[in-house]
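Below is one structure, written out as structure tokens; the observations come after it.
With one protein chain held back, the other chains of the complex are shown just where they sit.
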Amino acid sequence: MKRPLIAAVFFAGLLAAWHLLAASGRWSPVLLPAPLDVASYLVRAAADGSLAAAALVTGRRLAVGYLLGIGLGLPLGCLTSRFRSCSDTLGVVALGLQTLPSVCWVPLALLWFGQTEGAMLFVVVMGTSWSIQIATDDGLRSIPPIYQRAARTMGSRGLHTVLHVLVPASLPVVLSGMKQGWAFAWRSLMAAEIFVTILSGSGLGHLLHYGRELLAMDQVLGVMFVIVVVGLAADKIVFSPAERWVRRRWGTDA
Amino acid sequence: MKRPLIAAVFFAGLLAAWHLLAASGRWSPVLLPAPLDVASYLVRAAADGSLAAAALVTGRRLAVGYLLGIGLGLPLGCLTSRFRSCSDTLGVVALGLQTLPSVCWVPLALLWFGQTEGAMLFVVVMGTSWSIQIATDDGLRSIPPIYQRAARTMGSRGLHTVLHVLVPASLPVVLSGMKQGWAFAWRSLMAAEIFVTILSGSGLGHLLHYGRELLAMDQVLGVMFVIVVVGLAADKIVFSPAERWVRRRWGTDA
Amino acid sequence: APKDDAAPGAPATAAAPVVIRFGHFPNVTHAHGLVAHSLTREGRGWFEERLGPGVKVEWFIYNAGPSAMEALLSGSLDVTYVGPNPALNAHLKSKGEDVRVLAGATLGGAGLVVQGDGRIKEPRDFRGKKVATPQLGNTQDVACRAWLKDAGFEITQTGGDVSVLATQNPDQLALFQKGDLDAVWTVEPWVSRLEREANGKLLVPEPDAMTTILVASAKFTKERPELARKLTDAHRALTEWIVATPADAKRLVRAELLAETRQEMSADLLDHCWPRMTFTSAIRLEDFTAFVKKAQSVGYLRDAGELSRLVAPGKDVAR
Amino acid sequence: MTEPVAAKISATDAVKIAVEHVSKTFRGGTREVPALSDVSLTVGDGEFVCLVGPSGCGKSTLLNLIAGLEFPDTGQVSVDGQRVTGPGRDRMVMFQEAALFPWRNVIGNVLFGLELKPNLDAAARRETAEFYLRMVGLESFRDAFVHELSGGMKQRVALARALAPNPRVLLMDEPFGALDALTREQLYQDLQRIWQERRKTIVFVTHNVREAVCLGDRVLVFSPHPGRVREEFRIDLPRPRDLNGVDLARRAGEITQALKAHLANPDAA
Partner (left out) sequence: MTEPVAAKISATDAVKIAVEHVSKTFRGGTREVPALSDVSLTVGDGEFVCLVGPSGCGKSTLLNLIAGLEFPDTGQVSVDGQRVTGPGRDRMVMFQEAALFPWRNVIGNVLFGLELKPNLDAAARRETAEFYLRMVGLESFRDAFVHELSGGMKQRVALARALAPNPRVLLMDEPFGALDALTREQLYQDLQRIWQERRKTIVFVTHNVREAVCLGDRVLVFSPHPGRVREEFRIDLPRPRDLNGVDLARRAGEITQALKAHLANPDAA
């Protein structure tokens, strides 16, 4: 009973301090909007559906881009872990591209795809797939050879070994790579949305950008809050359970 | 001898294909600059010092922001791992802020700090410190209690335990958090530089942005190349040796 | 990928409405775009009425020339009002393949404003100062850099004797008010606002400089020459109408600016800057040659390139 | 202690496994490690043979050759008169680390080998798996995760997994090395019972001499660098044998002596 109380007091205190600071009038409401203003923005935007619509646009972009990124990264990782010639060539390219922040692709993406969904997806894919490629490569390489030997003595061959041994054995590492890939995808999509207008729909980043353009800081903070919530939700609903499941099942810390 | 050859052939082929595509005239040179144009941009920019100057500005921002981020994240992580009241309050705040892409702070940072170095540093710190806080928290919590017990029976107490047991024992996890923090810092700084003009100096991101503004795609690709090199260098010069050292020394995979 | 509305050269039919994707900025120097967009909003589109049935105009708003040109090059846009420099830059960077100037639109309305406190009186006072322009590589930016270069300063993309900083117009005003910027080279209404709200002094007026022109993608002029010709004619008519009925034009401009930026522009402010602009659809080739020289002198362009295909709307359209 | 013993090994009635003049050298980056040199031995059908020897003498290598996971440089290995060309379901291997798959639960691990066996429906597989889990006393842990098991329980699951496809030959590479004494004794009993009930041919590698004497019909002593069979001991003690029995201790003492002698004097072939 004591722990929730402390937390409740802390967050209430934080809100109160913010409110008092904002009410003190030392800073202009543009610099420091009051918490009630932010709340009222959120209520309004939730009511008129603009938040939900933006979240949907962002979510769809993220989902499609992320899946494409996985679709590119996984097979690449398999190739580079399996063939030395691939890891010497494609692997090096992937390593270089992985250190390239994917927002750097925005100018090229805009030229190549125009202000379309394609440009956004390209940026997200560039942010995701290399992390996943590297994690897949890592995961496959770090499988203890004893698993394959044991499987072979029991008569496992070819595709059966891949599906029943290699895939599950590499899953913990691949999963952590997918989580990292998601973090990068999320960050690059937000960056791209905040700074680039796209003709095919406004996401959360655009909403935040419009808030800035209109000097509506209640909107900026409100959207930031929603972004935190979306990010936490993805983490808590998708990755944490998956990681917990893997940890419980595999008994690993990976 | 065979492996380097394959790699050399691959990369030469890649360049040749790019050159032929660019020369084919199917795409306008704005969409696809020729490799030679990119190289000649790099040579010119290296000669007139603009690349070095921009890299220096970016590097300084990154270093200062990253160190500030560590300075904030490490003590926070110690607090949240040590006191349950801190982990219930500050820990929750940190977790939320960690999922918030730090570019989302750009609008507020610009308002609060103006178009100054402070705004850039703020964004980098927001990108770094939560990762480090979480990793520190993790690292300290995951220390096997046997180390502390063993140290205590040998007479270790207080500060000695902290310096000679807790710090080194948590190092592998903290280091991987610092690496992740760096990746986020790097990405957010690039995003901020690409999209925001700062009165106090132009970094690599600005150079890339200028290339875009001038439709000088040779400049865009050239700067992207430099960004990859800087990113790889940070990885290979700072993090990889540190990780290798820890792995060799601790015998862990963390 | 660029959208193809119809096969190359195919005439517009009623069955498949032709969509013209038209761009402009929410600036008073883009009065043509503002007026026409506003009329489209009111359901009596200027261009729609003159291009015939089956043609639909979609308006897109850009904040700066380079991104408008980017959209034109990537096929997201067919026609746009834009400053001459980005258009020229895009034309030369694409080796003359992709951009065609259809007509002129606005002259003047840009200028260099310095702080009114007397810290800058003459060109040589600029050493070590910070000057803002709306966007790197746009018309004012090139003009500013070329002007400073003529004054004897060394300027690079990232620094030099004078810091030339690309800064968005609203930010310019705020920074200028705080005193963080020493001078701004920009367009109306910001020139007037800097003067009136921040005690700025107009040091270099540019009454005669080309500020806005109408450009199309070469793909558009090639695939729909007839439409391009009609569109140019409609634009000429629009220019004449704006010149003839300034009061109506100003009303539409203010309405459109309010719709796009959600901020009211005072009639007073618009009246202040309107006379500084000249609306004309004429094109002067020598201006472009001068621009190329300037862009080369500030290092934005390396080769002079070929201008023959840039301003040849009649030839392109006629073919 | 004076001449190689390979020749002296008497074949039992039916020869199950024959290793003939096998040599094997591992080539690392810079150096060559001779693991086995001219090793010959036979194992009779239903025989329980233990290989003992110090670390690095090539015991595991020999086992892998019989399993078909490695191939000899010279000589040949045959099972039932057929040359070994790869792993097969007739020869199951139990490794030192249980090598259970952590992504499958206990019964899933036992089912792995059965799923690869043709002509078995799901129900039959499940029944077989449960039968063997019962045999090793782990029926109540069917659905447990691997990491929830103690070391001894893991080895018992590995034993069930190896037995379930009903192989004729069981190759065991120090399966009980990491276990504590109490658990180990329990597993010795299990293994002896299973072997007697189902008449498997078992090759059992260990470096624990008492273990070898407790389990084997024959104990072969290896010496290292390169690995060779040095001596052979036939153990005729009645079964089930008590690990702490006085006779067993005496035989173990003899073999330990031999082992030490070969270690001290490796080249006295």
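Lettered A, B, C and D in written order, each chain numbered from 1.
Here is the rule we use: a residue touches a chain if its C-beta (ideal position, glycine included) is under 8 Å from a C-beta of that chain, and two chains touch if they have at least 3 such contacts.
Just so you know, these numbers come straight off a predicted model, no measurement behind them.
Within the full complex, the chain left out of the display is in contact with B, D. Here the missing chain is touched by one residue of D:T74, D:S140 or D:N244, and it is D:N244.
The residue from B:L171, B:V196, B:M217 or B:A234 that touches the chain not shown here is B:L171. Of the options B:K2, B:R26 or B:R248, the residue whose C-beta touches the omitted chain is B:R248.
Panel shows chain D; residues 54, 177-178, 180-182, 207-208, 210, 244, 246, 249, 252-253, 256 of it touch the chain omitted from the view. Contact residues of chain B toward the unshown chain are 146-147, 149-156, 160, 164-165, 168-169, 171, 248-252.
By our rule, only the chains that are shown with their structure count from here on.
If each chain is reduced to the centroid of its CA atoms, chain A and chain B end up 17 Å from each other.
Taking the mean of the C-alpha atoms as each chain's centre, chain A and chain C sit 38 Å apart.
Between chain C and chain D, the centres computed from C-alpha atoms are 84 Å apart.
Contact with two or more other chains is made by no residue of chain D. Residues of chain B in contact with two or more other chains: 30-31, 209, 212, 217. If you draw each protein chain as a dot and join the dots that touch, the picture is not a line, a loop, a star, or fully joined; it has some other shape.
Interface note: chains touch in the pairs A-B, A-C, A-D, B-C.
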